[in-house]
Every structure is written in C-alpha cells, then in structure tokens.
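Supplied in structure tokens, the structure appears directly below.
One protein chain omitted, others in place.
This part shows chain A:
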Amino acid sequence: MTALLSLTDMEVRFGAAESMASAVDSVSLEVKSGEIFGIVGESGCGKSTLANAVMGLLPGAAHVDGSAKLQNREVLGLDEKSLRALRGDEMSMIFQDASASLDPTWPVGDQIAETIRAHRKVSRREAKQQAIDLMTEVGIPDAASRYGDAPHRLSGGMRQRIVIAAALANQPKLLIADEPTTALDVTIQAQVLQLIRRLRDDHGTTVVLITHDLGVVAEICDRVGVMYAGQLVEVADTADLFAAPRHPYTRALLAASPGVPTESRRLATIPGQVPAPSDQIPGCRFQERCPRRLETCMTTPHREPVFPNEVACWNPEPLPAGMASPTDLLGEK
C-alpha cells in the first residue's frame, strides 16, 4: 500500500516571531491509502490544529512549516483557489459538533448539493438527486422528504450523517474526521463509526480520525498515532498499541482510561501537567512526568523518522516476548 497522505516535519506556530508557541512540533507521519488512521491525544495536544493545517483552514496568524503531500502533491502553501478546488473534492473534513457545522438557515439537503455544485458542473436538479442518494446511503430514512428540512428538525445523529454525506459527496480520497462522535451519545456514536467504516470499505476512502477517545480508536482504527504536547510520540498498529504500548505516555494514557472495573476503584492518573506550547523544553516534552526518564531525556529530544510501530522515546517500554518492532529487526541486520 502506498502513502496517500504524508506529512514531513509539520510545524504550526502561533504568535509573534520571538514568542512563537508551537502547537504542532515537527510531526511526520504517513497515512496509507484506504486505512483508518487514528490520531489520539488529550485536549490541546495539537491534533485538531494539525488537521486544520492540512486542510488549509487555519487563521492567518498561524505559521505552518514542513510538508504535507496528498498523493505526492504538496498541499501546504497552495493559494486559496487551488485549496478551494481540493477541499470538499479530494479531501474533506468533518467537524466536532455536527449541529454547529450545518448552517441553521439552510435546508440540510441544499448543504450537500452545495458541495457537489462547488466542484462538479451539474444542474440543480441533478445535484439534488445526488444529494438525496447520498442521504439514503448514509442511512437517513425517507431522504427525499427530509431534503428540505432545516437542521434543527433533525436529531444530532441525523445531523452528523448529513455532515458525513456532504463530506463524501464528491468521493474524496481523504476524509479527516475531527472528533466526529464526541457530541453524540454512545449508541449513535457506534452507528456513526460503523457508517464511517462502511463508507471506507465501499469507496476506499482513507480516513484520518481525530479523537481523544481510546474506545473509538480500538473500535475502528487500523493504525494509531499518539500525540503529546504538539508532538507525535508513537505510531503503531491499533492491536499492538493496546497490547504493548511502548512510549511511557501511551502507557500512562491507556492506564488512565476507564475499562472494566477491577479491584482498584480509582483511575490511574498522570502526575504533573502538560507543558504549555510556549515552554522551551530541552529534550523530551514528557520528561517531567515520565517514570522511565533517563539523563538523555533531559537534554536531547528523540526525533526519529516515523516508521510503523515507531516510538519517539529514549527508553521505551520493552516489547513483550514474541513481538518484534521493525527497528529491532533493522538493528539485527
């Protein structure tokens, strides 16, 4: 499989030249064609900023460096016109709150048709028909009669389906879903995740799923990247990540998630606090909270090209017996 989206040294900074704070700090990763790639991390770790940077939707005050290639085509630094041609066509995005990402004054169907007509030369009637087909495909019953409804007449789950239908209207190669299920209750959340997976299976759409919910990751992601304080700290296959987290932060994050209640009543916590983006930290950004800290961690940041199952740590958790990481294999050669 080839890389559909490849990010190299992505850097997003806000503020004036001297006091610039990095919201995203040298993130490199590859998303393979047709996979569902999860990006997890806590609030403010830069995952949404990263997604908006790829879409070219950050406000003017943001400085973006590095490279983001969609099918070997650089998308950073494109002018507004070329970006507009890409957005909604080659790459689409779903936002956190579906209720807020639909215009309250527009009929829902028209918002899907608008996306089609922004990129394809089709008549109003054709666009409407396509929109109704899409609404049916994402599971809206009696789509034709729902077409003219205002967003407030639909439930949250239905609204998210409309947003997904609009995002998929032009069969994009890449779909970035920024916390698509956060505003939904658990049942609807499962339905929407299933829908995303089914659409990936049917159309081969590559999905980048941004979330802070490890349960969502476990449910549908093929691979996961973990972000901490603007940096990508670990990339692994979902199964491997849950079975054997290697970065101390990933391990702590997994330990802190509420699973099946066991004998211990309290959830594990991570001591300390996330450093502010403006903090100048030599070495690893997780050093202060890390139980496995070494001398090197205090002085030198670990920056490795991101391989599958790569971890940005000087002293990662050892692999359990029987599992081999690609870097270990390279080392043996």
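One rule holds in what follows: contacts are C-beta pairs under 8 Å (C-beta built on N, C-alpha and C of every residue); 3 or more make two chains touch, one makes a residue touch a chain; residues count from 1.
Note that contacts and distances are computed from a predicted model.
One chain of the assembly is not displayed; among "Linoleoyl-CoA desaturase", "Diguanylate cyclase", "Electron transfer flavoprotein alpha subunit apoprotein" or "NADH dehydrogenase", its UniProt protein name is "Diguanylate cyclase".
Per the touch definition above, the residue from A:85, A:276 or A:298 contacting the chain not shown is A:85. Note on the undisplayed chain: of the listed residues A:103, A:185, A:201 or A:279, the one touching it is A:103. Only one of A:163, A:207, A:297 or A:311 touches the chain withheld from this view, namely A:163.
For the chain left out of this panel, the touching residue among A:7, A:27, A:40 or A:55 is A:55. Hidden from this view is one chain, which touches chain A at 55, 57, 60, 80, 84-89, 92-93, 95-97, 100-106, 111, 114-115, 118-119, 163, 166-167, 169-170.
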